[in-house]
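Below is one structure, written out as structure tokens; comments come after it.
One chain of protein is taken out of this complex; the other chains stay put.
Now for chain A:
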Amino acid sequence: QVEQVKLLDRFSTSNKSLTGTLYLTATHLLFIDSSQRETWILHHHIAAVEKLPLTTSGCPLVIQCKNFRIVHFVVPRERDCHDIYNSLLQLSRTAKYEELYAFSYNPKQNESEQVKGWQLIDLAEEYKRMGVPNDYWQLSDANRDYKVCETYPRELYVPRTASKPIIVGSSKFRSKGRFPVLSYYHKNKEAAICRCSQPLSGFSARCLEDEHMLQAISKANPSNRYMYVMDTRPKLNAMANRAAGKGYENEDNYSNIRFQFVGIENIHVMRSSLQKLLEVSGTRGLSVNDFLSGLESSGWLRHIKAVLDAALFLVKAIAVESASVLVHCSDGWDRTSQVCSLGALLLDSYYRTIKGFMVLIEKDWISFGHKFSDRCCQLDGDPKEISPVFTQFLESVWNLTEQFPQAFEFNEAFLLQIHEHVHSCQFGNFLANCQKEREELKLKEKTYSLWPFLLSEQKKYQNPLYDPDFSPELTLLEPNTVSFNFKFWRNMYHQFDRSMHPRQSVFNLIMNMSEQNKQLEEDIKELEAKIKQRNGQPDTALVKEHQQSAPSVPVALKTPPCFKKEQPLIPVRDAVRTIEGSNTADNRYSEFVEEFSKAEPAVVSLEYGVARMTC
């Protein structure tokens, strides 16, 4: 506990600040300011801690979080600052999974609730919903003991004609053993999305079993014998891989395939792209042109567009040509997951529901071994493995929700909450890198699943404009990917910078209103019943008027907010109409006056050069 700590405003130029007390708990960093407002920061969310050079007012400490919150403290005594710094470094870097918050987090559930929670999403059920197994596709037991591929799930669906030797042979010819398997089956078109990793083709190597495998996939589609093989990498990268004995399919060796590169960059490019984006958006006194040119040079929106363009290519092959598509990148767990999951989302309206979206993430991301632990840096590891691949997926989905406001059952807050928990390590779902590791960690016994918690507060995540009939089942959602449709996701990257957001939210208002509508419908029913009753039996005793107003939510103080984290996007019911936070102090134009009203010298030129005063 350190007192008299100042929390600085990230974008302010004058040294405006809140003074309060900083507490360090086992799991959180807590700051309580003089007006008793609390800021909770989970240790696992901390991406970087930096100690800046000592100033006259104290020792500045900057904490960057994985949810894009940046806090800037000034600690009066250097020794305290040093202590906090060291503690945070230790607490935010965990060496073992067992030390993560999920293993100590206890949401007061009993064991059967915990088990039921984990059973909420059942992938076997999901494949059944898609229509497999069927005449063409079957469940394979080849990987039942993770013998063929360690990073795949136990249960895999493959073409009926793909025998075990073919599977094993093919897996030996694929990077990390990730052979082609079913990711999504389109009932109406009888076409499939399959996924795998790159072939170990080098410059000339071939593998008959792998060729058989692809043939089996194309034969499993009676509507179109041709199939597409999509390599989601830029061609240059794929070619470079050949020198390492990897590479891409040679069209001559495979019958009936059409090969296509779609050019999504690799995890390292994406990591530095996000870094640049954050640097630009975090600049104080940013001009419009610096923002736009920074946005451009970061390449971030270009990458998002590339991901969506790839998904669009995939779904067109399926919806228009009824052709099956095999998707891969290098290892088949980053770009492949993005493209397969977005493709399925565009093809199948089920994935646009709250539950369906959870299923989609469980299937294409968690079960197929997207390396959440490495990519999100859950344990102290190789910084070169960190990459915002999943964030890009969420951002692509957000872009779709912007273009199709009625197509999704969930809202932006849902995406943000998932992003929050992918990094929080509070629930077991996203821990570790693959299913095998998760089983070894006994996550289902020792931790809780995120999904039942999200479902229990579904109301917060519901899109009031959702129209289940917006697109009938299995009709394609076709986004427009012209560049101007892609916007900077302010609510993600500035989630905690309140002054930048609209001060009144139409969305919240509509959400509350549609919530209120349900309540009103109930009230009407009740009132009508009472009136009817009265008319029938005029002698009944007086019935107390039904109380209509919603009970106010008690604020639980001093408990780590598992879900009661600050929700800048979802203020409480009545706060919507007040314009909190709209004051000059929050905005940057304010500081000119503040400063020059104090300044008396004849010529003052202010920091930005925006306002200038002369005599």
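Assume contacts are C-beta pairs under 8 Å (C-beta built on N, C-alpha and C of every residue); 3 or more make two chains touch, one makes a residue touch a chain; residues count from 1.
Methods note: contacts and distances are computed from a predicted model.
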Next item on the list: Out of "Myotubularin-related protein 9", "Brix domain-containing protein", "Mago nashi" or "ER membrane protein complex subunit 2", flag the one the UniProt entry gives for the chain missing from this complex.
Entry: "Myotubularin-related protein 9"
Next item on the list: Pick out which of A:L54, A:V320 or A:I531 touches the chain that's been left out of the picture.
Entry: A:I531
Next item on the list: Check the options A:K246, A:H421, A:R438 or A:H494 and report the residue that touches the missing chain.
Entry: A:H494
Note to self: I'm checking contacts with the chain that's been left out. Which of A:P165, A:P468 or A:P502 qualifies?
What the structure shows: A:P502
Next item on the list: Could I get the residues of chain A that touch the absent chain, sorted low to high?
Entry: 11, 281, 286-293, 295-296, 299, 301-302, 305, 403-407, 464-465, 467, 480, 482-488, 490, 494, 499-506, 509-510, 513-514, 516-517, 520-521, 523-524, 527-528, 530-531, 534, 538, 542, 545, 548, 577, 579, 582-584, 586-590, 592-593, 596-597, 610-615
